[in-house]
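Right after this comes chain A.
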Amino acid sequence: MEITLTHYLVLSTILFAIGLIGVMRRKNLLMLFFATEILLNATNIAFAAISYYIGDLSGQMFAFFIIAIAASEVAIGLGLLIVWYKRTGKIDLDQMNSMRG
Partner candidate 1 sequence: MIDHILTLLIFFPALAAMLGFVVTKDSMRAYGIAVAFIEFVLSLWLWYAYDPMISGMQFMESMPLIPAFGINYLLGVDGISLFIIILSTFFTLIGIASLTETRRLKDLIITLLFLEMTMVGVFAALDAIVFYVFWELSLVPMLYIIGAWGGPLRIYASIKFFLYTFTGSLVMLVGMLFMAYFYYQATGQWSFSILEWYRLILPENFQLWLFAAFFLGFAIKVPMFPFHTWLPYAHGQAPTIGSVILAAILLKMGTYAFVRFSLPLFPDASVFFMFPIAIIAIIMIIYTAMVAYAQEDIKQVVAYSSVSHMGVIILGTFALNVEGVSGSVFLMLAHGVVSGALFLLVGVIYDRRHTKMMSEFGGLASVMPRYATIFGIMMMASVGLPLTINFVGEFLCLLGFYKQSHMLTLTAGVAIIVGAIYMLSAYKKMFFGAVTNEKNKNLKDLNRTEYLGLIPLVIVAIWLGVYPKPVLEPINNSVESVIQLMHDKAQSPEAKARIPDLSGKNEIIPMQEAH
Partner candidate 2 sequence: MLEPINVSLASLNLATLAPMLIAIVGALAILVIDMVKGGLHKSLYVMISLLFLLLDLGALVDFAGVFLKNGTVLGFFDVMLMDGIAILSQIIIVVGSMLFIPLALTSKRFHEYNYPEYFALFLFMIAGFQFMVATDNLILIFVGLETASLALYTLIALHNRSKSFEAAVKYFTMGALAAGFYAFGSMILYAISGSVEINQIATVLAEDHYSNIGYVLVSMAFMIAAFGFKLSMVPFHTWTPDVYEGSSAALAGYMSIVPKIAAFVVAMRLFEFLVHSGVVWLQVILYIGVVVTMTASNIWALVQTDVKRMLAYSSISHAGFVMAAILIGTTQANTGLFLYWALFSFTNLGAFTMLWVNRQKNLLPGQSSDHPYEKFSGMIKTMPMGAVMMALFMLSLAGIPPFGLFWGKMYMIGSAVSAGYTVLALIMALNSAIAGYYYLKLIVFMFMKEPMVGYEKFYFMNASLSLKTIIGIAAVGTIFAVFAVNPLLEVITLFVYNSGY
């Protein structure tokens, strides 16, 4: 079976869906960050594949930028996570509701 663009896109979509489910279900902040990484990387697969199939480089550029941004996101996210952990000793989402209404 030849692997077509559709396959890539379907894979990407499935990964994206997994990411979404992770975002919704995970209560651990670290896992949540993983889920968002999955989201972004799902997109990367699709970008790279599309770029390849239509012979245009901007998709790949986009993918690179996403990777770079994802990296900086992780940096910031982990930084926040560490501070939060230092202050509260927890990284559970349900503990994080001092503001509401």
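The candidates were selected such that all candidates are chains of the complex that A comes from, given by their letters.
The rule is simple: a residue touches a chain if its C-beta (ideal position, glycine included) is under 8 Å from a C-beta of that chain, and two chains touch if they have at least 3 such contacts; residues count from 1.
Note that this is a predicted model, so its numbers are computed, not measured.
Engineer: For chain A, choose the touching candidate in this complex from 1 or 2.
Structural biologist: 2
Engineer: Please name which positions on chain A make contact with candidate 2 in the complex.
Structural biologist: So the residues of chain A in touch with candidate 2 come to 9, 12, 16, 19, 23, 29, 32-33, 36, 39-40, 42-44, 46-47, 50, 54, 56, 58-59, 61-62, 65-66, 69, 72-73, 76-77, 79-81, 83-84, 87-88, 96, 98-101.
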